[in-house]
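Heads up, one of the protein chains got dropped from this complex, but the rest are sitting where they should.
This part shows subunit A:
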Amino acid sequence: MNNRLINWFKFASPATFYPLAGKMIPWFVALSVVFGAAGLYLGMFVAPTDFQQGEGYRIIFIHVPASWMSMFIYLVMAFWAALGLAFNTRLSGMMATALAPTGALMAFLSLWTGALWGKPMWGTWWVWDARLTSELILLFLYIGFIALQSAIDDPRRADKAGAVLALVGVVNIPIIYFSVKWWNTLHQGASVSLTKSPSMAATMLWAMLLVALCFWMYSIAVALGRARNIMLERERHTEWVRQLLAGKES
């Protein structure tokens, strides 16, 4: 038990995590490419035309994964933020900071693809309905988190302030998720139901899940890369960074 605790904290030190993350990134990139290629092939070439929305429905294959990721990344970010507040570990704050820009981009993509889907199907780019508005608030939460952190010079204080904002903002996630149930909205409910004609729903579902996995792996890879940058920047005066740079020089 005690032994395990020590190992966890060793893993949480940037000196150990930095090379580990460097080794993991190429694998996540490779997985992302494989899942992406498979998902797009299924979605763009195999999946049949939707009987109601024609070919326009194919936006679903990036709209839904981007929306899922925007919410999931926020939860992971808030988890790291909470961990940082509770245990004051250095790595937690760096991970939360590294995730925020990717989450913001996912939220933006969700809104962007949603607008491009809404125009031909609903006849409008945007409506102030519960699902769309709460997703917009999510984008603002990400931007607020980034802005707040960059406004505070001391990284430890920036981490704490950001963590409080991230934790307060978590309340928005169930609101987004359940908005289509709680309120009467223009946004459709569950995107793909298994009760429709099974072969078609299965192809669409698989394509969507594969692209979601692709986005997931992409997000991990790019967040790890950003976390490595933050580690170097913040720990530049420590011995391990000096050794690392000295090793790279020769």
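One rule holds for everything that comes next: a residue touches a chain if its C-beta (ideal position, glycine included) is under 8 Å from a C-beta of that chain, and two chains touch if they have at least 3 such contacts; residues count from 1.
The criterion applied here is as follows: contacts and distances are computed from a predicted model.
**Student:** If you look up the hidden chain in UniProt, what protein name do you find among "ABC transporter substrate-binding protein", "Heme exporter protein D", "GerA spore germination protein" or "Metallo-beta-lactamase domain-containing protein"?
**Tutor:** Its record in UniProt gives the absent chain the protein name "Heme exporter protein D".
**Student:** For a quick check of understanding: of A:78, A:91, A:109 or A:176, which residue touches the chain that isn't displayed?
**Tutor:** Result: among the candidates, A:109 touches the missing chain.
**Student:** Which parts of subunit A are in contact with the chain that was left out?
**Tutor:** Subunit A touches the chain not shown through residues 44-49, 54-56, 58-59, 62-63, 66, 101-102, 105, 108-109, 112-113, 116-117, 119-120, 218, 221-222, 225-226, 228-229, 232-233, 236, 241-242, 245-246, 248-249.
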